[in-house]
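As you look at this complex, bear in mind that one protein chain is not there, while each of the others sits in place.
For chain A:
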């Protein structure tokens, strides 16, 4: 992240140190040089980081060692050093294309000297949610998800007391208990009809035991990987034990055949653009996917059950009619759900935002599977930030970072974004923005409003008021156009001494800053960040809250191998427009056509590399700077890019669904 911390280049003289294998910490003296060398990029700042600038070898330990993304396999400090060559700025791509799902592409390059290290981080994870469900419980859950159909009385009474699910999903499943009616059209339900007696007596635990398995980066497993038999056995035994602890109402209950071990694969890609040190970005790239896994696992039974169910047109209609859209911010052209998250409905003829109401306690509240996954992502982002806050007390963990996450699950793509990295989808010839750039400029209103509500956050040095120009002493007593946080228009105000304070959001466009210090407004970390000569913390104005957008891929039958998700840190987007990005990617992909089976797998890596190349440009001679191929100024920031094909995931999902349907049928027959 370049220039995000204005003062950083001038004042901070420390970075996370390399931790050697024998535990020594060596300070990166070069960092000081590189930052001062580039100090002229911005004017000398009035502010600096008040803490975190004196880490020495005797400081607290590191929680995570600095590395590059695991899938790059830069295993030695030597290799990391070479990748950090500020003069050449090599574009690093994965050594083994098979390390990324679907031969996805990734490429990165380091900045031109603003920080000793590449402060961008990336991670990926292929995970598997597991739940052991009984056919009965699946039937119940399917029943729960059905929207109310008038004139179709409920056939299966459910007592919430009889149902418990681990952790938070306990809440979720109780939420599911409601007065909705079972849709009698469901074949599955009919097949279960003769088991209703048993159902009423069934033990609460049979539907609640879940096994989680998280496999990351170097150890990808296929979604069809069966649960190891010993694990299954142990789970079954556990269940049986529990069953027998309750009064055994009938011997049939203990039949292992009543259990269905179900799993749901998901794939995650993350980009984290660090500033003021690499510590937080490293922490997020090591941890966030684990928290996401945990949050998803908590609702695994619901997600899996949903995944087994087919959606029919009728339900969609009901949903269409009952969905409320609340527009809570000015930036979205897409439909917003009540949480401010966006369902991208791109194709008019394809209802890509199919919403199956899980729960309708009132007309205006609808809980959908989308909403549960969005909630899981939002919660994970907040928890990540909380954990970083705690870790900053114990460990050397400097700075902050933005976060951009792509989650492929249940045939859909969920993009969660907090910061100014960007994701776009290119499919069927269209560009679909999947994220919004959160910057001081774009979040001016939110930040000013917070300043209005909580003046104590401004110390005595900043004002939340916005003036048409910065007032000076000469303006005292004169009238100047201004607007308060609650205003959209302008009005006159007589300037008082109070108005001479520094504006909370200062500067325009890319140069705008919060508290004259920071150029991003969302993400993780920065808890210790203050404006100099004051006790004004910046953190209250920052938030880990992501905006989540959803794109249905399962329904898009027209996906081709050229349809991709492109994720990049701002180093890419500062130079390369969405349109140019798509143009470069398509050109790269054409170099590796499908009939070239040997080279086809490299096409997305090559596309990612070409994107980084375009924004990095070339440096012909030392001191002349980096120029793009059009001889325009190129970025000197770190750049990281994913290019992810969409079609393979869709195929994977459809296969999974097919396989699970067969399993279900088998169980139902037995």
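By definition in this document, a residue touches a chain if its C-beta (ideal position, glycine included) is under 8 Å from a C-beta of that chain, and two chains touch if they have at least 3 such contacts; residues count from 1.
Convention: contacts and distances are computed from a predicted model.
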Exercise. Identify the UniProt protein name of the omitted chain, choosing among "Geranylgeranyl transferase type-2 subunit alpha", "Trafficking protein particle complex subunit", "Ras-related protein Rab-2A-like protein" or "Splicing factor subunit".
Key: "Ras-related protein Rab-2A-like protein"
Self-check item: Touching residue (missing chain; options A:62, A:93 or A:259)
Solution: A:93
Quiz item: Out of A:285, A:517 or A:606, which touches the unshown chain?
Solution: A:606
Quiz item: Per the definition of touch given earlier, which of A:454, A:478, A:511 or A:591 contacts the omitted chain?
Solution: A:591
Practice problem: Name every residue on chain A in touch with the hidden partner chain. | Solution: 18-20, 24, 26, 28-31, 33-34, 77-79, 81-88, 90-93, 95-97, 107, 113, 116, 591-592, 598-599, 602, 605-606, 609-610, 613, 618-619, 622
